[in-house]
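All protein chains but one are shown at their positions in the complex.
Labels A and B are assigned to the chains in the order they are written; within every chain, residues are numbered from 1.
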Amino acid sequence: SFSSPEEAAAERRRRKRQLRMEPPLSALNRTQTAPKPLQSPYYLNPNNPKLPEHVSALTGNRLNLHNRILTLIRENDLDEAALYTRHSIYSNCRPTIFTINAVLAALLRQSRYSDLLSLHRFITQAGVVPNIITHNLVFQTYLDCRKPDTALEHYKQFLNDAPMNPSPTTYRVLIKGLIDNSKLERAMDIKTEMDSKGFAPDPLVYHYLMLGHARVSDGDAILRLYEELRERLGGVVQDGIVFGCLMKGYFVKGMEKEAMECYEEALGKKKMSAVGYNSVLDALSKNGRFDEALRLFDRMMKEHEPLKRLSVNLGSFNVIVDGYCDEGRFEEAMEVFRKMGEYRCSPDTLSFNNLIDRLCDNGRIVEAEEVYGEMEGKGVSPDEFTYGLLMDACFRENRADDAAAYFRKMVDSGLRPNLAVYNRLVGGLVKVGKIDEAKGFFELMVKKLKMDVTSYQFIMKVLSDEGRLDEMLKIVDTLLDDNGVDFDEEFQEFVKGELRKEGREEELTKLMEEKERLKAEAKAKEIEAAEAAKRSARAAVASLLPSKLFGNKETDLESKREGEIQALNEENT
Amino acid sequence: SPAPPPQPPSITDLTRLCREGKVKEAIELMDKGVKADAGCFALLFDSCGQSKSLEDAKKAHDHFLQSTFRSDLTLNNKVIEMYGNCKSMTDARRVFDHMPNRDMDSWHLMMRGYANNTNGDEALQLFEQMNELGLEITSETLLAVLSACASAEDVEDAFLHFESMKSKYGIEPVVGHYMGLLDVLGQSAYLKEAEEFIDQLPFEPTVAVWEKLKHYARAHGDFDLEDYTEELIVSLDPSKAVANKIPMPPPKKYTAINMLDGRNRIIEYKNPTLYKDDEKLKALSGMKEAGYVPDTRYVLHDIDQEAKEQALLYHSERLAIAYGLISTPPRTPLRIIKNLRVCGDCHNAIKIMSRIVGRELIVRDNKRFHHFKDGKCSCGDYW
Partner (left out) sequence: AASKFVQMREAAIEPNHITFITLLSACAHYPSRSSISFGTAIHAHVRKLGLDINDVMVGTALIDMYAKCGRVESARLAFDQMGVRNLVSWNTMIDGYMRNGKFEDALQVFDGLPVKNAISWTALIGGFVKKDYHEEALECFREMQLSGVAPDYVTVIAVIAACANLGTLGLGLWVHRLVMTQDFRNNVKVSNSLIDMYSRCGCIDLARQVFDRMPQRTLVSWNSIIVGFAVNGLADEALSYFNSMQEEGFKPDGVSYTGALMACSHAGLIGEGLRIFEHMKRVRRILPRIEHYGCLVDLYSRAGRLEEALNVLKNMPMKPNEVILGSLLAACRTQGNIGLAENVMNYLIELDSGGDSNYVLLSNIYAAVGKWDGANKVRRRMKERGIQKKPGFSSIEIDSSIHKFVSGDKSHEEKDHIYAALEFLSFELQLCGYIPDFSGKESYEDG
């Protein structure tokens, strides 16, 4: 019962709707449906000019994807972030360049250069247009992995083709990278180019350039750069960042007084970043003014107010730690190093390595190991450099077993020491008569490393000297399977020489012949197997040919056809 | 009780519908001859703009053109705004060009429309036209100009216009203009520059300023800047703290600040290439991506046409897969049906494809199913 006809009608309509459950409207063949007004996304149309997407493209599903990838990166699942990005290229929700940049930046942060370049190659090929951030990341990557020429090549291509200008950041990245790669002249060229394009003088860029000149002790060039900057800024340099390098310039020229005046001026600057301070700190510390450096460091720590004003950072600590080490004050060095956390600074592998190196160099291996032991707790993972340092130090202290243990730990944790480190390990072990251990490491590493002739000969010689010629021959066996090393006559002569000691030199020939024979046999077996299969199949078919399947009535037509096939067979054999 | 006889629809009904935002029904009534008044049109235009339905917008506009209000300035401005919201600047422009008289709002709405539809360049041209016509440039105009620059990612012009504010037009910049510039930098992916710009603001940066920077940091994938700005925001307004925030894992190294340039001797210890037995090497076998070697074969388009055609066998199953890929979300399976047997080459290709695209590709041919996944097929390569 309904209170009104309207309600009744409404109820009827509702029921009808329920009954109907309309099938999806787009059902069936696309040719039968009206073409949907499909507005294809800009990026999919190959005819559009290659402009990077605007940040407003980051909406809807593509924004969801972006957020999802950001979360993956924070969860430190970079592999999945990169893979998901790749997979999304093959979907109706292509990642924006912004998402891709986030992944690239995260990869760069973890120094995963090859993965970064691979992803960059992939998205470029997929037609995703890079924006300025992408370009800057790629420049930085090549510069970080010491490929300045490639970086410049890309930069040139970028200037020619990209529909955008370099940003001030581009120049900072390039100039710093070139300085770090000792390409001082190219860095200066880039600065000239930057000026010619009308960019405002950037004190940070000047700082990098002055630093480059400080490294080659070109005091005049430093002063020239400073003067140029001052002039272009209208006579006053407000930014304190350049003063550390300026001091270095004066120090280089022996102008101590001017250097210290410059120091006074720097202290009065309104704008003084941690980088600027560190540069001053470094100038003092490296020029016999460590006490002054310590005083400045004190002041920096007092001024330090996280968020508001960051006046110390990892670099400041590194400079002071280094300074203490220079002075032979290792306890204090370690003390300062450990204080870092209080200032929201965290050491990276390189700072650990540096301290370990300094300690080892001064025979303080126990302390070095102590510092090494602190790495894990700080979430910093040791690298090949760390383990190599410790291994070498242990050998120097006649702790061959510990040295071997460090090497093993390095390999076990997936790191990849090179042949030189391996050679030092084996050499060290042999020196203290640990032949079996050395041989064990040979066997472990021969599967991983591309051994050279020297490495092979070294272990062979060791075994031969011990009279373990059989084992030596075993290695020859391994060697013959290794495609990387050429077992030439000279090498053979070496082996024969060793064998000659026991008059067994013909055994090499025998071994080689045996090897040849085995190889030939294996090959023959393969061919034989293939032949056999062919033959058996033929036989089977032959037996079948006159069977019922071919029919009882053999007409002319059929015999002709059979002849044709026969001819075919002959032709083909 | 018998239902009352239906009343013919009236302006009252129409007004009610417009107020309720029922655009379709309102247009239906108008189609039946109910005449809308200015209030109705204003409401309708707003609703259409909100729903972003161009179709409705055009219908509403048609009725407007037939009405006596068709030369009403305010309503015409509303039409421009509506078309801008519906992302049809061509329509907006047509209205603008045919307006008998325009006020400043007309210009500003046009510029805003262009800016919001990533066509900042058009907006900047309008600004030039304004200058040529000698119109009086206001503070509002410059806000629109900055938003146009942001849309066009035109950092240089933005700063030029900003400079000219005081020097040429004698307008004192307010917070809004600084925010506008921040948008220009942020949308142009100039993050570092934006950070430094905030540093030089003539006023103490507010939460809104940092939130803007944080938004752009997040969009452009600068995690450290995002976290830094977030911390600042929380320190200014603790209520903005983000629950369950995942901290960013520390970077591998702090090259930029560690002052240990040249101390890294890793090269002396690390193997320059991958190890022989490295799993990854196997996975990438054939890929020229191992190590730091740059891949310069960027562009497939360079390959000569014939080689390309050969490389790409456009078999129907591949076309179906390609269409499936671009039409569905990542990692969802695709089902393809083929009336003949899958050829060996395609079978091989689809196997590898399944790994590349990270999806299950299910192909039903005339004999059986092939479930391709992670580079393998359920048929075990026999079919």
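Operating definition for what follows: a contact is a pair of C-beta atoms (placed from the backbone, for glycine too) under 8 Å apart; a residue touches a chain by one contact, two chains touch by 3 or more.
Not measured: the values here are computed from a predicted model.
Taking the whole complex into account, subunit B touches the unshown chain at residues 285-289, 300, 308, 310-328, 334-341, 343-345, 348-349, 352-353, 355-357, 362-364, 367-371, 378-383.
Residues of subunit A in touch with the missing chain: 16, 19-24, 26-30, 32-33, 35, 38, 40, 44-47, 89-90, 122, 125-127, 533-534, 536-541, 544-545, 547, 549-551, 561-562, 564-565, 568-569, 571-572.
Following the convention adopted for this analysis, only the chains that are shown with their structure count from here on.
Averaging C-alpha coordinates per chain places the centre of subunit A 31 Å away from that of subunit B.
Within the complex formed with subunit B, the residues of subunit A that make contact are 4-6, 44, 54-56, 58, 61, 66, 70-71, 73-76, 83-84, 86-88, 90-93, 98-99, 101-106, 109-111, 113-114, 117-118, 121, 124-125, 131-133, 142, 144-145, 147, 150, 164-165, 167-169, 172, 176, 180, 215, 274-275, 278, 282, 307, 313-316, 318-319, 346, 348-351, 353-354, 357, 379-380, 383-385, 387-388, 415-421, 447-450. Of all residues in subunit B, only 3, 118, 151, 153, 155-156, 186-193, 216, 218-223, 228, 231-232, 235, 246-266, 268-272, 274-278, 287, 289-292, 294-295, 298-300, 325-331, 356-359 touch subunit A in the complex they form.
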